[in-house]
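Of the protein chains in this complex, all but one are displayed in their positions.
And now, chain A:
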Amino acid sequence: MRAKDLLHPRPEGLYCPPGDFFIDPVRPVDRALITHGHSDHARSGHAHVMATDQTLQIMALRYGENFAGATQVAKLGEVIEVNGVKVSFHPAGHVLGSAQILVEHKDCRIVASGDYKRRADPTCLSFTPISCDVFITEATFGLPVFRHPPDTEEVARLIKSTEQFPERAHLVGAYALGKAQRVIRLVRDAGYDRPIYIHGALAKLSRFYEEQGVALGELLPATLEKGNKGDFAGAIVVGPPSAFADRWARRFPDPVASFASGWMRIRQRAKQRGVELPLIISDHSDWDELIETIAETGASEVWVTHGREEALVRWCEINGIRAQPLHLVGYEDEGD
């Protein structure tokens, strides 16, 4: 069977004709397989949804219990047949519950990676490379300039800054699902045991992470009574990035604007957003991890999707691997 007959793009998303299902569709469909809970991948309104237990729970938290007509839990590593096509979910190391999806039919193996990263993350299972014929890789940071430094160094800078500027609140922008909990967990691992203040948008998901066994230490709501501005002096406050450009941010004393994202690698990006303390912490693979992963899967063909396709396609060509961009629409990269 030719790979593109097994999976190919449609306006709704990546479609499998023999299995009659979509992977991470951006519009409501009859049957959806979902890699992870970020809103650009996991949408509500599908008739049937198959995903890992954690991803299903995250979707329920975000969209309400009735986010889909029916749901089916995919256990990691378990092979499930969908209309005769074998599918299985494998850890992607991106956020809690995230998975790659292996689609297998008539001797053709395709892995759709979803979003993934390779370095250790104390808040989710590590990525496992799956051998395949075609590897569909994300390319959010698919340029050689993106090489994420060790996250411990980034967190150490944050903690140092709170000691250097004890009178200022440190506002850390981090996406609500995954990044926020990872940053908090890394701050804890660095020995910081003061309370961490969180924006309301983080509360439900952080509680869920705690229930799933990711200890986050003492979290307090970043709300305040009238006139107690001093309380946040020197404190770490974590919230969704959008909140920091908002009126919400005005309650903090002379804040240090920080942002945890792979995009912070580029100085101009940090400058444009008014970020004073960029933290290069990403839930996506950097360039080195992308090319290492492509090599490890042993895939003879690579399809590159959402991100900067051209550089990765070029790298594959130089290294004798067939590659093409796969134009999928609607992925906005909520997760970094």
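As a working rule, a contact is a pair of C-beta atoms (placed from the backbone, for glycine too) under 8 Å apart; a residue touches a chain by one contact, two chains touch by 3 or more; residues count from 1.
One rule holds for everything that comes next: contacts and distances are computed from a predicted model.
One chain of this complex is left out of the view, and of "Nitrite/sulfite reductase", "ABC transporter permease", "Sarcosine oxidase subunit delta" or "DNA ligase (ATP)", the protein name its UniProt record gives is "DNA ligase (ATP)". In the complete complex, the hidden chain is touched by one of A:Y15, A:F67, A:F89 or A:W315, namely A:W315. Of the listed positions A:M1, A:A70 or A:A245, the one in contact with the omitted chain in the full complex is A:A245.
The omitted chain makes contact with just one of the residues A:P25, A:G114 or A:P255: A:P255. Listed residues A:L6, A:I196, A:L277 or A:L326: the one in touch with the omitted chain is A:L277. For chain A, the residues in touch with the chain missing from this view are 143-147, 149, 153, 157, 164-165, 244-250, 254-255, 257, 265-268, 270-278, 308, 310-311, 314-315, 318.
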